[in-house]
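Shown here: the complex without one of its protein chains, the others still in place.
For reference, chains read A and B in written order, and residue numbers begin at 1 within each chain.
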Amino acid sequence: MRIRPTSTVAAVAALALLTAACGSDDGESALEEATADNPIEITMYYPIAVGGPLQEVVDGLIDDFMAENPEIAVQAVYSGNYDETMVSVQTAVDGGDAPVTSVLLSTEMFQLIDDDMIVPFDDVVTNDDEREWLDSFYDAFMANSRDHEGRTWGIPFQRSTIVQYWNKDLFEEAGLDPDHAPQTWDELVEIAQQVQQETGARWGVQIPSSGFPYWLFQALTTQNDVEIVSADGTEVYFDQPAVVEALEFWLSLSADHGVHPSGIVDWGTTPEDFLQGQTAMIWTTTGNLTNVRDNATFDFGVDMLPEGVRRGSPTGGGNFFLFADASEAEQVAAMRLIRYLTQPEQAAEWGIATGYVAPLPEAWETAAMEEYVSGFPEAAVARDQLDYAVRELSTYARGQIYEILNDALQGAIVGDMTPEEAMRHAQEQADNVLGVYQN
Amino acid sequence: MEREHDSPTATAGRRHPDEVAQHDQPAFAGPRQGPLHHLRRIPNPVFAWLLMVPALVFLGGFTVFPAGSALWNSLQEPGLDGGVGTAYYEQMLGDAVFRRSLINNLLFSFITVPVSIAVAMLMAVLVNRKIRGRGLLRLAYFTPAMLPVVAAAAIWLFFYQPNFGVLNTIARWLGFEGQNWLGSPSTVLPALMVMMIWHQAGFFMLFYLAGLQLIPPELDEASQLEGAGRWYHFRRVTFPLLMPTTLFASIVGLANSFKQVDFIFVMTQGGPNNASNMLLYYIWQTTFPQRRPEYAAAITIVLVLILIVLALIQIRLFERRIHYR
Partner (left out) sequence: MIRTSRLPRISDKIEVGMAWLLGFLWIAPLVYVFWAAFREPAVALTLNPFQGWTLDNIESVWNSAPFDRYFQNTVLLVTGLATTQLVLGILAAYALARYNFPGRDILFAFVLLQLMIFPEILLTENFRLVSNLGLQDTIPGIAIPYAASAFCIFLMRQQFKAVPKELVEAAEIEGASRLETLWKVYLPLARPTIVAFGLVSVSFHWNNFLWPLVITRSPESRPVTVGIVRFLSPETGIDFTSLTAGTVIVVTPLLALFLLTQRQFIQSFMRSGIK
């Protein structure tokens, strides 16, 4: 770990503690001196990317934590959506005013490491209990939390996968089994064709392609059994034949089968298309569950995505990160906060309130969650899909790589380029950018 | 005294009598020894400069100075110990996204500004006459301009939505095929242009209403006596006399068309495949999500150069006008 010059205080403190205490609870001694009257203050940024009055939920969780830990005072700052939060963090760090922790997209990991902005949790945890905690999450989520050397840089908090939603009423009207969602690519095409022909639905299926098409595309590539990124975030594999095939399948839905709109399908309005019965099926995040449940005027189902060669979806969503500029004591305090927020009870509460997938198995065994799932079994689909989920595309120079892949995908979708040209072009550009990070 | 007061704003006509009285009463009762008394000794040119200084500090501080630092940053060579060079500009030459954004921006500016101005002129001429509901119409025209562009964009996002959007619903109702307005490269830019014209035409209308008040009503009467048609009158009298307003509105409009990219955040994020990307949005993308501030600085310099050229052209036009006077 390289230490930023601005964190010399932290480094000196750490060194002093190391030499003096010789392996005892380092950073924690500063924390031990903190009291309710003179608490250690930490700032946490968090984005909200789903609907509902979630700030209250966050405030409630934080208050509970501070009641249990009066020596720690948490200032939780709602900082807009993920992009805005990332910009805020960047600028706060540049301005010497870094938060101690923040929820950011899990895929920011390599970029944050590259900028020396974060510290691994392994350096902050001190006892076996805490080390166990690092291993308590679903492996699929940890794929975006750990680097190839096994260090843990992020703690899963509000995570998701892509699932398919279908309109049971429309399926029934089309003479299909309303409880059976397409399980394979072929079945997807057949069912989409039938429902589109037999009902008033304008489209059989919609897979959104605005904003972050790479994410939906990664579901298709995974189903075609191909990896598009290396574990260390320095290489991408966009120009493999199986990747091009996955893109060709996506395009064929509209070009050959006519069951999917042509051109770009907007991510933001796709759920509304579904709610209005304009499309019989959509692929979107599990985070939409609450929205769809509250607003659908018809019976709907949620299932894992269909399989091509195999099943699969990337994970998505946000992790907690710890910032390098904070003092050791602040980092420990923030780690305790994060640990508190990811305890089964709290993780279950947050998952139920937001629609995100509670990130650890124990959360699903809590009474609250069991009751929730028994009344709303669709909520468990995303968890079950985790067995097939892969790491979300995450690389160094993430912003540029995303731009390159998204442009290529959109270019192919609107017909500027063939799928093969698009992917070859994207590979060349990505290699240019990533070259400096390799070896 | 009162009459003279009114003369420069003759068009304003009915100035409220109270107002005038209020301002005239504490008349200048000989030199006073106020706290600013010593200011009187400062010679006029120095005094003028002193008046200018605060404004200049801020104007320069947040345009000239940052433009300078952008230039400096853009001339750094990539890498830790790079010297000064034009690497980022060379990069720009090969950057298709930059090229696309530049072309889009120019198209956008040189279509939306004239069209908005034409619509605004039409609006102003229509509601400058005594027709029933004139106040209501002015309100209707101008209200969209009061909306934040983000809000306007959000509304239009739903109008353009291909499945349930209002536009396609109407189109299908009339028997046309719906379009994926924002989702295909051929329609996205025109769709955004329509939104911006809707948003800003009412604002320009205000300028024209102001301009129309300066045209002596006798000219209108003369045309009527001669039996000249309204269109003829507009073409030969109103339009030329509104030229200064047009020039002014086009400056405001052009400046706006290069700095207003809020709607891209809401509607397209520059897509599909950069078909709706623009320079300032690309600058934002390269600065923040992509974290390439030096490259962003190079694009900024190009944008500033474009604006300087446009401004110089307009200053020339102004000069000619002053000459003309």
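Definition applied: a contact is a pair of C-beta atoms (placed from the backbone, for glycine too) under 8 Å apart; a residue touches a chain by one contact, two chains touch by 3 or more.
Everything numeric in this text was worked out from a predicted model, so none of it was measured.
> From the list B:M193, B:L254 or B:A275, pick the residue that touches the absent chain.
Candidates B:M193, B:L254 or B:A275; residue touching the omitted chain: B:L254.
> Among A:P156, A:P271 or A:G351, which residue is in touch with the absent chain?
Within the whole complex, the residue contacting the unshown chain is A:P271.
> Among B:S69, B:T86 or B:S186, which one touches the chain that has been omitted from the display?
The one listed residue touching the chain not shown is B:S69.
> List the residues of chain A that touch the chain left out of this view.
The list for chain A reads 45, 48-56, 77-85, 87-88, 91-92, 94-95, 97, 160, 211-212, 267-272, 276, 284-285, 287-288, 291, 294-295, 297, 316-317, 355.
> Residues of chain B in contact with the chain that isn't shown?
These residues of chain B touch the chain that is not shown: 4-5, 7-9, 11-12, 19-20, 23, 26-32, 34, 36, 39-40, 44-49, 51-52, 54-59, 61-63, 65-67, 69-70, 73, 119, 122-123, 126-127, 131-133, 135-152, 154-159, 164, 166, 198, 201-202, 206-207, 209-214, 227, 229-230, 244-245, 248, 251-252, 254-255, 258-259, 261-262, 265-266, 280, 283-284, 287-288, 293, 296-297, 300, 303-304, 307-308, 310-312, 314-315, 318.
What we mean here is this: only the chains that are shown with their structure count from here on.
> Residue numbers of chain B touching chain A in their complex, please.
My answer: residues 97, 157-158, 161-164, 180, 182-185, 268-269, 271-275, 285, 288-292.
> Please give the residue numbers of chain A that touch chain B in the complex, ascending.
Against chain B, chain A makes touches at 83, 86-87, 90, 111, 202-203, 209-211, 261-266, 268-269, 272-273, 276, 278-279, 397, 399-400, 402-403, 406-408, 410-411, 413-414, 416.
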